[in-house]
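Removed from the display is one protein chain of the complex; every other protein chain stays in position.
A, B and C are the chain letters, set down in written order, and residue numbers restart from 1 in every chain.
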Amino acid sequence: MRLGASPADDAFRAELASWLAAQLDGRFARLRQPDFNRNEFALLRAWERALGEAGYGCIAWPAALGGRDASLTQRVIFAEEWARAGLTPRPNHIGIELLGATLLAHGSDDQKARFLPPLAAGTEFWAQGFSEPNAGSDLSNIQTRARLDGDAWVLDGQKVWTSWAHNADWMFVLARTTPGSRGAKGLSFLLVPMRQPGVIIRPIRQMTGDEEFNEIFLDGARTDAANIVGAPGDGWAVAMATLTFERGVSTLGLQTRYRRELDQLIAAAKANGRARDPLLRHRLARAEIGLSVMRANCLRMLANIDRGTPGREGAVNKLYYGSWHQRFGELVMDVLGRAAEIAPGPDYAYQGLPKIFLQSRADTIYAGTNEIQRNIIAERWLGLPREPRG
Amino acid sequence: MRLGASPADDAFRAELASWLAAQLDGRFARLRQPDFNRNEFALLRAWERALGEAGYGCIAWPAALGGRDASLTQRVIFAEEWARAGLTPRPNHIGIELLGATLLAHGSDDQKARFLPPLAAGTEFWAQGFSEPNAGSDLSNIQTRARLDGDAWVLDGQKVWTSWAHNADWMFVLARTTPGSRGAKGLSFLLVPMRQPGVIIRPIRQMTGDEEFNEIFLDGARTDAANIVGAPGDGWAVAMATLTFERGVSTLGLQTRYRRELDQLIAAAKANGRARDPLLRHRLARAEIGLSVMRANCLRMLANIDRGTPGREGAVNKLYYGSWHQRFGELVMDVLGRAAEIAPGPDYAYQGLPKIFLQSRADTIYAGTNEIQRNIIAERWLGLPREPRG
Amino acid sequence: MDFAFTDEQQMLQDAARGFFARHAPPGAARARLTDAAGYDPATWRALVEMGWLGLDLPEAAGGLGLGLVEMAIILEQAGESLCPLPFLASAGLAARAVLATAEADRARQLLAPILSGEIIATLAGCGREGVALQLDATLRRDGGGFRLDGAAGFVPFGHVADMLFIAARDADDPSALCLLHLAPDAPGLTIDRPVQMDLLRPEAQLRFDAVAVPPAAVLGAGPGVAAALRRVIDRATILTTAEQVGGAQRCLDLSLDHARQRIAFGRPIGSFQAIKHRLADMAMQVETARSAAYYAACLAQEGDDRALAYAATMAKVHGSDAFSQCAGDTIQIHGGIGFTWEHDAHLLFKQAHSASRLFGSSDAACQRMADLMELA
Partner (left out) sequence: MDFAFTDEQQMLQDAARGFFARHAPPGAARARLTDAAGYDPATWRALVEMGWLGLDLPEAAGGLGLGLVEMAIILEQAGESLCPLPFLASAGLAARAVLATAEADRARQLLAPILSGEIIATLAGCGREGVALQLDATLRRDGGGFRLDGAAGFVPFGHVADMLFIAARDADDPSALCLLHLAPDAPGLTIDRPVQMDLLRPEAQLRFDAVAVPPAAVLGAGPGVAAALRRVIDRATILTTAEQVGGAQRCLDLSLDHARQRIAFGRPIGSFQAIKHRLADMAMQVETARSAAYYAACLAQEGDDRALAYAATMAKVHGSDAFSQCAGDTIQIHGGIGFTWEHDAHLLFKQAHSASRLFGSSDAACQRMADLMELA
């Protein structure tokens, strides 16, 4: 058990940090301006291509698929340096972390060869099509149907909470391929091109004022018959694996982002004098401790995943960080005071720390509400009996 | 809507306070010494008799049954002065508040005439026999059986969490009188004399070190056939009414007791200097606010009960005060520091403020756990659907 | 003692409930989000016609001689209906500030157009940070009159007020405050309404650049003004708690509806204890906050300054906790849909936040309670 980095790791960190600094002082400086908006898709696509060209696209993957076989420590370093540079989350997170890991585990060789190199090169962006209006917490209640029509799947239905769909080239979709099936049976995991007439995107405005999510209407959308991961009807198992990957190494990036947010808040508290308020001091110290615990838990989770022995520490991770971040959002407002309520411009558009107060309400909902997380922990990891269905 | 008291109420308060002061400076001085132990039954019985003789036994009841038709305000005053005098909860609370109210509502005229005057006179003490080892939260799972044998009910079974059973003359018991019945059906509400060979009492030691509760083994215990409240098989409805009375005016006494505890803690915090600690100051202020809210809610609950329109405010009362008192117990330990961990004598026997830390763990369990309270609030008062049984 | 509504209070509550049901039915708040005024003038006129503006003012001052309980009844219904109106600004703050500081004749004269609804008035009682009586405006002698410099923050409905009452520090006596009034077009006065997180609580930021103030516009000065204004703020704080109770009740009702109707895993989500128990906790917050608000109103009405301070402090802290918890829970119970702009959950969440900050934070209120408890 050891936290220190090897000289090779230190060298990797130095090389990466200097590359990032050069890019972010130059062509990609806008990426870390406070008012940078993630709707600026062209810049984000260019940035992912630049990462790919520099060999930083998907460092964990085998070299043959565009990666560089990075060790766990190097992946940790990548996540840390990314956040330390002031970057927002990886724009193609869904493609790289979720679809990438899913294909590595369950994809055919053809699918890996077709879809993974463009991810590493930063040329194809992905969206996730799991949730539906009546399949949120109860994801197995999916109604979207897909039927094989000659050499293509044809999809009809509605997806919701799809992030950044306008920027996506492809979407992986959970759809019902066995007519009349119910629950987790009869679902398949399909890869569907976004840019076709049968895919209609309607943005959803959030309480932050942003339009980050979308509703997707699938109206006869088509994809090649080969674009199914796993066998027809095995979609549930594939999708559950995908959701597990969601709580993988990317949470370390999250943790590092939170580190930056906390550092900003500490600086603000010192600047406005509230760091001397004993109650806020106490809460800032508790936030620091909570974040440190989160880091400890992430590192343990990753080490165990890396050894192939994932444990309860991974199962509880999202519950922990979601709750931490929500409390942090409240602390932000207490430290900044009423000034934080005033928008920086003429639109309802909050940035930086104050936005966290609003945005973090989603942290206990997305990717499985806290209630679902607790069910999963209790039933899958603690062996408690399931509840009767209605 | 008015909080102030009338001149008549003020006179009642003055008269009561002066009577209490005289008693508690004289013959009953021991009752408010810090090491007074509620196992000193003889003194408690004498005290209840003295209250009865002075006309303070059951002030809310009709004069014909030994009461004095006191108004709600006077009952509030009684509870306040009782606690202000430094007295522990009414030793015959179970008899006066629970059985008394139950008989007033559901008892026959004969039962009222037989059982109520001795309660008002302080000559008969009662215990409650509802809970069983396998019927705690799920009270309807009662297994104790009673069968009519000639002119008497004969009871067999086991009760648990019976307070102060050694001091009780009678116990009201929920028992299954319809053989083979299940759940809430087939239960009856019986009045059983305690001092008979068929009633065996075994004390239960609590985490505080005290032995306040008992297990009761009913082994052919007998009671007169007339000692049934309501019809055979109606016991569940009668018992549910009893449990409702538990959250009646007595909670105001509780609130006043908590007031005294908080005042003691404030005094201790000033004495040991921790009142200047900003975090403890803040928590003491929050405790004060919480207690004040509790008082507000109790008064509203009582006013609505008095008008015959009990509302949600009564349903939530126990949940609120149980949680408040448990947090208060934690605050006690933080204000008093490690000194509070040291017992005052050679035995494992805590008194005063430090004991609250231990004792208050029961506040979220007894008389319906917080979980059961939440179910009741949600299902009976908010109209939410029940859960499927197993 | 009788801690329940009188028949008259019950009738007033019924009237208020009916009023807001008619004028601010579910969904009406949407129109306010993009609205320069931030309130609906027709609803305001209707409320004026109800005669509620002078509910708690003495009859000698042109009011109805009722009390805080009656005012709280109105505010609770307004909060439940998410209906922003300059009622607290005009009747709860400005009118009381006049009454508390001006000579009787002058007060009657100033109050008349406020109570008749002819003008909307407000009180600028906070400094830049939005904390009551921590002022950033200073009044100093200037020739035969005065000049006002500095700023005031978070002035309720300051952007539409016809008359602004301003609390300011007295340059000649650093320990004293004074109250003066300005017309919105006074030279040197800048009134700005920035976009705020809670679009349903319009507040203005004022700047004073050498605003000339004639002696007649200065209502009160001297050592008593601070205490008088503190009483005004304390009463308004209790009324805000009533509004919070209404908001929390709306949260509970929305969440109950959703929990009964939304199906997951084959049954209404309200049958799952995770949701069901959260709703029970919300009900506990709503009911205890309601008890606290009316208890505080009674205490304040019947007691002395200390009782008022105690009541305001206790009500503020618990009302803020209750509404904030209920609003957060409402989003959580609704899941993704509760996070969208189209759903009312975020409006309530933001109302809960702004209400909890009105006149100062809950932490500051606890500090004040600690002082009242003499935790030296």
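Everything below uses one rule, namely that a contact is a pair of C-beta atoms (placed from the backbone, for glycine too) under 8 Å apart; a residue touches a chain by one contact, two chains touch by 3 or more.
Nothing here was measured: the structure is a model prediction, and the numbers come from that model.
Quick one: jot down which shown chains the absent chain touches.
A, B, C
So one chain is hidden, and I want to know which residue out of A:Trp19, A:Phe41, A:Phe217 or A:Tyr320 touches that hidden chain in the complete assembly.
A:Tyr320
Per the definition of touch given earlier, which of A:Thr178, A:Asn304 or A:Gln351 contacts the omitted chain?
Selected residue, touching the omitted chain: A:Asn304.
Considering the whole complex, which of A:Phe217, A:Tyr366 or A:Trp381 touches the chain not shown?
If we include the chain that is not displayed, A:Trp381 is the one touching it.
Can you list where subunit B touches the absent chain?
That gives, for subunit B, the contact residues 131, 134, 136-138, 141, 160-161, 204-207, 209, 213, 277, 279, 326, 333-334, 337-343, 345-348, 350, 354, 357-358, 361-362, 364-366, 369-371, 374, 387, 389-390.
List the subunit C residues touching the unshown chain?
On the subunit C side, contact with the omitted chain comes from 272-274, 277.
In the complete complex, which positions of subunit A touch the hidden chain?
The list for subunit A reads 1-5, 9, 72-73, 76, 266, 269-270, 275-276, 281-282, 284-286, 288-290, 292-297, 299-304, 307, 311-313, 315-316, 319-320, 371, 373-375, 377-379, 381-388.
As a convention for this text, only the chains that are shown with their structure count from here on.
Taking each chain's centre as the mean position of its Cα atoms, how many Å separate subunit A from subunit C?
41
Quick check: how many Å separate the C-alpha centres of subunit A and subunit B?
53
Residues of subunit A that contact two or more other chains, please.
Those would be 279, 387, 389-390.
Going by the contact rule already set, what residues in subunit C reach two or more other chains?
267-268, 271-272, 363 - these are the residues of subunit C that touch more than one other chain.
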